[in-house]
Structure formats: structure tokens, C-alpha cells
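Complex shown without one protein chain; remaining protein chains in place.
Chains: A, B and C, in written order; residue numbering restarts at 1 for each.
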Amino acid sequence: MADTPTQPLDGDPAARVLVAGASGFTGALAAQLVWRHPRLELAAITSRSDAGTRLDRLYPRYRVPLELTELDLDSLEGVDAAIVAYPHGAAAPTVAALHERGVVVADLSADFRLRDAATYERWYGSHGAPDLFGTAVYGLAELYREQLRGAALAAIPGCYPTASLLALAPLAERGLLSDVVVCAMQGTSGYGRSSDDIVHFSAMTENAFPYKTEGHRHRPEIEQELAALGSEAPVAFVPHLLPLDQGELATCFARLSEPLGGEELQSIYRERYDGEPFVHALEGPPNLRAVRDTNECHVHATVEERGGVFAFSAIDNIWKGASSQAIQCLNLMLGLEETEGLT
Amino acid sequence: MADTPTQPLDGDPAARVLVAGASGFTGALAAQLVWRHPRLELAAITSRSDAGTRLDRLYPRYRVPLELTELDLDSLEGVDAAIVAYPHGAAAPTVAALHERGVVVADLSADFRLRDAATYERWYGSHGAPDLFGTAVYGLAELYREQLRGAALAAIPGCYPTASLLALAPLAERGLLSDVVVCAMQGTSGYGRSSDDIVHFSAMTENAFPYKTEGHRHRPEIEQELAALGSEAPVAFVPHLLPLDQGELATCFARLSEPLGGEELQSIYRERYDGEPFVHALEGPPNLRAVRDTNECHVHATVEERGGVFAFSAIDNIWKGASSQAIQCLNLMLGLEETEGLT
Amino acid sequence: MADTPTQPLDGDPAARVLVAGASGFTGALAAQLVWRHPRLELAAITSRSDAGTRLDRLYPRYRVPLELTELDLDSLEGVDAAIVAYPHGAAAPTVAALHERGVVVADLSADFRLRDAATYERWYGSHGAPDLFGTAVYGLAELYREQLRGAALAAIPGCYPTASLLALAPLAERGLLSDVVVCAMQGTSGYGRSSDDIVHFSAMTENAFPYKTEGHRHRPEIEQELAALGSEAPVAFVPHLLPLDQGELATCFARLSEPLGGEELQSIYRERYDGEPFVHALEGPPNLRAVRDTNECHVHATVEERGGVFAFSAIDNIWKGASSQAIQCLNLMLGLEETEGLT
Partner (left out) sequence: MADTPTQPLDGDPAARVLVAGASGFTGALAAQLVWRHPRLELAAITSRSDAGTRLDRLYPRYRVPLELTELDLDSLEGVDAAIVAYPHGAAAPTVAALHERGVVVADLSADFRLRDAATYERWYGSHGAPDLFGTAVYGLAELYREQLRGAALAAIPGCYPTASLLALAPLAERGLLSDVVVCAMQGTSGYGRSSDDIVHFSAMTENAFPYKTEGHRHRPEIEQELAALGSEAPVAFVPHLLPLDQGELATCFARLSEPLGGEELQSIYRERYDGEPFVHALEGPPNLRAVRDTNECHVHATVEERGGVFAFSAIDNIWKGASSQAIQCLNLMLGLEETEGLT
């Protein structure tokens, strides 16, 4: 490992990409995905807390031999696009600054996902770039593919809305949802590179629990998107933490406005996702291992005995629920093949 | 470990207890709990598959130095009570034979839990002891304490009904439940000592998934007991397998027939379980580690933003969800202190 | 959980015990073990970082409903004994102050384990209570039982020396060891309640690695005690971190000064530990699950094909490797049954 390897590219890069906040779990993975992307060049990786450290020291399993630096908005020459992996609230001003300088941005924070300012403020506080608020495309390619092509700013949804929406979209689009309960579960990578006692291996092994049971800020985001699809349904949402690293399972219960048979339900899902490169409607329940380290989402729906519907989805929370989804969106925003660098 | 230790008892035993089917996960734990019980003597442990093996070879963490033998119904002299840990269907004839010989029985199978014969047959097939069907006391001391005192036969509920019912009972008893969704999760010990690929460590680590999504036989049992408590509510039920050994989490969503405030809800739970030796209403969400290796159940309820209620409970699936619950019931059936041997 | 339960004691307590540093993993367990001890009363639990918090909020699985307070050396009235769970270096002055006030002390730190001042300084820096240095009894009851009876100060060994010494003592005592290699492995509780990235569940799951490969301060301690037993053997020592919570495995390779047959070896181990309440010589290799949450040590030795010996031992690193071992020692120091509160 004496020499710094150079990034293996297929000819000239289509774009040079900055990853801001690359020392956290999702930022580091985003850097890794850009590094191994055949058409994107990793221009720089930045971090306040770990500037000066090489990323492959921090995350040996990612093979990115670049040093983290502090973000300097005045030396962005040659940077075409950015993935911003900052905490909610901190992201908005940086996203705005990059946007202003003509950089195409995929933002992993929640700052541009909501479209109602009051709702944003209730859950996240005052917004750091109000002029830009409401202008981003929601970064779920399966729902907003055409809008993402050529877009300048995408708000990449996190793992909970991604999993929930992909599980429910086929029903929401038909206006069938009247009432939704989402029981969501994710691994500890979703908790971030936190030093909280709660994610100490000794606390988490052989453990599992619900959290934020008083109300979760992803609920209004899921409701916003279900309404946009055609179903104004109230959503009850509760997340759980599981003793595993990468993975997000959404078990969604829905009451429908008109009854569906089991066969019919399955064929709605099959048809909806037929041709989607990353979403697969399975014949049985999904599991997390099958999607780990992929941009895939596995969904399955079934009519339960009392007339409701269970819709399940499984994703890797830091891949399809964050970083690889950002790449999928960037591919569309930059005019590349949607699947490039992701298979 | 040269000599076989004798069981440490406080004076003469109150009863001599047989554990039938002691080579499985719940039977072995039941044997261990009788062994360490100050008032119960472990009369014999039986197993078809592992007869001839000492239980502490099979489960070194349990310190029961007795040999498993084949059950012989003709030599039950001196046996006062039995815990039967047989599979559903196989249990009924043995339970009936023991009952006939005057042995007090705590049955861990589902064979005597349901009270409607047609429902039993639909989910489990024909019943092996129809005369006894419907005569058992449901073995949840928090709901049937008085009936259990002196009872001759108890049908110990499994982990899913135990966790769901303790989470929902305070609302069910007031007739408040109109609609219930149970999203339940359990560890791999709930899958039994199976050789199925699915519980191989390599398959289960970093994995989680729903299963039996087409309908689960614990649903009618939960509905039966909620109705008995006062709420004829339809229940949608879906179980999940988690990458941990012992633990069962029930996340229950309920629509109420009349609205409750958050404070009111909490005080209903506090009051309901005040004085219960094993059930505690927490101020925040429960977790599995806090109840592992105990007979406790931790519950918590909260009003969610769209007007429903989330009620959570956590138990150890093979303790309160099976074997230690059998001891709790036996204590009542035999006239002992309910908590004896369990603290 | 409305009322603070009082500690269940068998009559008057034999001693009132303070646990200093009770917010860390080993201190909290020590508090729990005193709390459930039939003859010891938990006088107070102290912590600088978490003063004001109830211990059962910090560690729900321990049921100690007391509040952590700041240690006040001027109000120790009625305190007969203390378990000190401070970091190395920080412990010595507090241990000295308690000792001066007539409090019997079981110290979990390394500050009083070594008997050579230069060695201490090399590995830990200057000593905080040089007058007391070298005066403690080494807190391994299986080796120093008589010296511990009535002793005023015991230096409780950590998990690595405990496991290594119990694995090797039968050979060391006969002067048979000429050369030792210890490959030790422990779970993440041994890393303490650290906020280090390394023990984040996401970093540790599906991982394992050696650490401190340049030299570990437990090596001279192991060598000191082997020499005291009769074998001046050099020890090569390397620790590993495993993806589990509680457990410590010592795989020790030894070259002997004279050859032993397999039978002979086994009988040496059997005889040595015959009658020991907590150490058991098994007929086959030990495992961690069988000793979890116990004060037991399981050992096994075998002659390997090239003439060396493998000696294995398994303990729970925070029980026999720390807190329950402190209770075992305190029992002897206070004139109680050695096994009291530990079975």
C-alpha cells in the first residue's frame, strides 16, 4: 500500500464529484461509490472533524486512499457535482453555496425533502437556506425519474421514507390507501458514527427496541409523498433499532379504500416494478441479507386475514437508503445511465 | 464435576415435577427453573431424541446434572406436576394421560389454548384429546390469576400472545380497542432447536425478516383473549425473526373507540400493572436486554400523532414467553407464592 | 416501579459496602452483585460523570434503584468495605484514602497488582500511593485463599490474568512451565463504556482483531504470578477483541520442562481444581456461553502433537474477570462464606 492508487476510470470522467462530510457512515460510503464509479471522478472528500486523515485509515473496508480536507467553497474549480452528507440543519447553507456556484448537488440531509415550510420548522427548526427551500427534486428515482434528469438539486430521502414509500407506492398511486401504520426497523449504521452508549456493541448485542415513540419527523415526509402519489392517508410511524449493521425493514400495514384479492395485489406490485432496475417485487417476504451492500429494494405485499394489507420492503439503509441512492440520482442528474457504478 | 450435585431445596419439596420434552429450548429451560426452584423437586426429565444424555452436556449453561430418559406413563409414582414441552398436536395425548393420572399439568403447546374447536382444527389439525379441549385455564397469571389457583391444567401461552396481550390488556379490559395491528419480533430461540438453514448463524447474522405473512395461528388466540377481556377487535398480526437469541418485542398499534390523552393513557397502564410482580409499565419504550433471563414484561404506551395508540411490550420469549411463565402458573396451581423460584 | 424497593437481606448485613466508580461496566455490575448479596448491604454507589442518575436508568438490566452520588471521603460513616472501579492510576489515591479510614478495599484497578515498582512505572506511570504499593493481596482466591481471609486490601486481577493464571496454575505450581504463549480473546465489555469508534456495533459486528500487539501490560503481571507459583517462564501475550459482549477465552500454549502424557495432564487439572467452588476442569474445550453471568472458570488442557500443551480457560470477563471476583474476595476478607451471593 505504498503508492496511492489512482482511480480506475473508463476514459474521461463525465463529472468531477466532491463528497462533503465524508467521515460519517453515509459520506464515507458515498466517497467509496464515487471512487469505484467508472464515469465519476472523486474530486475531493471533506470533513471538519477528521481533516488530515486518509479515508482508508478511518474505514479500511473502503479502499479510498484520499485524504480528508476541510471544505473550501472558494476552491471548487473543476468540481461539477457534490454529495453533501451533513446533519440536518447544517446542510442547507453549504448546499446553497454549492448550488450558487453551479455545482449539481445531491443532498443526503432532510433540509430539502419537505415542501411545507411550517412542517420543516416544526421538526427541524429554522431553515438555513429559505430561498432554495421547496425547489429540490425528491431523490427517489422510482417516483421522480423524469424530474431528476438534468436537475440541479436533489433531496435524497433517508432509509425510512425510501423503504416505506417503495413498499406503499403501488397502492398510493391508485389512490387506494386510507390508513397506514409503518413499523420500521433499522441497523445501527442508521444511528450514525455516534458515540452514544446506545450503539456500544455491549449495549446493542442481543437487544432491540422501538425509539422516538412520541412522533418521528419522517412521518410527515412519508405522508407528503403518499399524498403526491394520490393517497392522502394518515401514517402512524414507529422506528426500531436492531442488532445488525446495515439494513432497513419497513413492515407497512394499510387499510384500503376498496378491497383487493391476493392475486390482484401481487400483480399490482409485479407490474409496478417490472422494468425497475433496482426494485424487485418478490413472491415471498424480503430479507435484509439479500440486499446488503446493494442499491436494491425488495418488496412484497399480502392481504391479511382481517382485510388489510401488509406491504414489506427491505433495503440497505446506507446504500439505497442513502449513499447509493445519491449516486442513482446523480447519474440521472448528470445524464448518465441510471445504473452506472451501481451493479 | 465428578459427583452429581443434588438439588438445593428449602426443606421438603412442595411438589415433585416432571419435565417432558426437556431436550428442546423451552423444555431445557423449564428443567433448569425447576432445578433451581426452592420448593419444587425435579423428579425426571424426558426426551425421545436425546434419552441417555445428561442435560448439562446438551446445555452446559444450564446446570441440571440429570439424565434424560424416555417418558414412561406407567411409572409416574411420586410425580405431582408436569411441564409438557411437546410440539403442537403431539402434546394433547400426553397431557391427557398425565391429567388422568392426577398430575397437575402446565402445557407449553398450543393444544389447549384455544376454546373454539373449529378454530383449533383450522390451524392445527384434529385434536388429540377432544374431551379435555376447552377445559384448561389460560396460563397468563396477570389475566387469570384466580382461576389458576388450584387448577389442574393450564395452557401456557407462547411468546407472541403473551407479549401482545400484556401490551393491550389495559385497553382491552376497558372495551377501548376497535382495531389492532401487531408487529411482533422475536429471536432465534423462538424458532426452536431446529436444523433449518434459516437459523444457521451464517444465515441469520446481519439479517431480519417477516415470516408467515399469509396468516399466523397466534392471531385467533390473541383475538380470543382480547374478546374475553372486553374488546372484540380484529387483529392483524405479523411476526419477524431478529438476529438475537432470547427476546420478543410486540409493537401494537390500536385504534380506540374513544380518544385518550397521553397522560390518561400512561396512568391507565401504571394503574393496571401496579402491584403486578412481573409486569412493569415503563415511562419510555422497553428493550429486550432489560428483560433477558427474567420472567418480567416491560410495557409502555403512547398516543401517536394521528390519534392511534402504540403499545409496546418486551419479554424474554423462552422465559415469560414460555418456561418461566409455566413456573409462575405452577406456583399458583400448587398453592405456592406466585414469585417463588423466579426472582 | 414507583417505590424504591429496599434491598432484600437475610437479617442484619455483615458489612455495608460502597461501590466507587459504579457507572462503568464493572462498577455497575459490582453494585448489582452487592445489591443481590444476602449478607452485604449496598451503602452507596458513586460516580463523577453520572452523579444524580439512578443506576437502573443507566443499566436497566441491573435492578439497583439507587442514585449515583459523588464520592465524599469525609462521610464514610458506617461504610465497612468498598469496591473501587476506577481507571488505573486514578484508583491508588482513593484506595489509600479508604484504607486509611479503615475501610476494607477490593480494588479492580491494576494499581496494586504488581509487586515491582519499576515494572509498574514502566507500564502505568508514577504510582499514586507508593506507601501502599506492594501491600495488597492478589485477589485470586484460587491462589491466595488463606492470605485473603481477613485481608484489608485486595488487588483484583483483570480478566486476562485471571483466565491465563487459572489455565496455567496447575502446571506452574509443579514448576513445569518453561515457555508460554497466551492468545487471549475478549468481548467488548472488556473495552469499557468507551465512546471509541471501535466498539460501535457497526464497527464490531462481523469483526475480530488482535490489538496492543507491541506489548501488553498484563504480560508482566502474568509472569509475576507464574513465578510466584513456581515457574519462571517467559510469556508471550496477545489479546484479541471479539464480536460479543461478555466473555474471555485464554488459549495458552506451553512448553514443559518435562513431558506429560494426556491422561496425566488431565488428572493434574482434575485434582488441582477438585473442590474449588468456581473452577471446573472439563473433559473437553470450554466455551463462553457456559460461563456467562457466572463467577465460574472452565479449564481444559490437552497435549498437542508436537509435544507442547494447550491449556484453555473461559470466564465471563466482567464477572470472574472483575466484579464477581471482587465479591468472592470480599467474602473471604470479611469472614463470610466464599460463595455467598455468587450462586
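Everything that follows uses one rule, which is that a residue touches a chain if its C-beta (ideal position, glycine included) is under 8 Å from a C-beta of that chain, and two chains touch if they have at least 3 such contacts.
Everything numeric here is computed off the predicted structure, so don't read it as measured data.
Can you say which of C:10, C:100 or C:206 touches the chain missing from this structure?
C:206
One chain is left out of this view; which of A:232, A:274 or A:337 touches it in the full complex?
Within the whole complex, the residue contacting the unshown chain is A:274.
By the contact criterion defined above, which parts of chain C meet the unshown chain? Give residue numbers in ascending order.
Residue positions of chain C that touch the missing chain: 181, 183, 185, 187, 203, 205-211, 213-215, 219, 234-238, 240, 242-247, 249, 251, 253, 284-289, 292, 300, 302, 304-308, 310, 312, 314.
Even though one chain is hidden, which residues of chain A still touch it in the full complex?
Looking at chain A, the ones touching the missing chain are residues 1-2, 60-61, 205-206, 270, 274, 280, 282, 287, 289-290, 292-293.
Spell out the interface residues on chain B facing the chain that's missing from view.
Missing-chain contacts on chain B: residues 25, 187-189, 191, 193-197, 199-202, 204-206, 243-246.
Methods note: only the chains that are shown with their structure count from here on.
Among the chains, which one keeps its Cα centre farthest from the Cα centre of chain A?
Centre of mass proxy via C-alpha means gives C as farthest from chain A.
In angstrom, rounded to a whole number, how far apart do the mean CA points of chain B and chain C lie?
One centre to the other, that is 37 Å.
Cα centroid separation between chain A and chain B, in whole Å?
Each chain's C-alpha centroid was found; their separation is 40 Å.
Counting only residues that touch at least two other chains, what does the list for chain B look like?
Answer for chain B, listing residues that touch two or more other chains: 205-206, 287, 289, 292.
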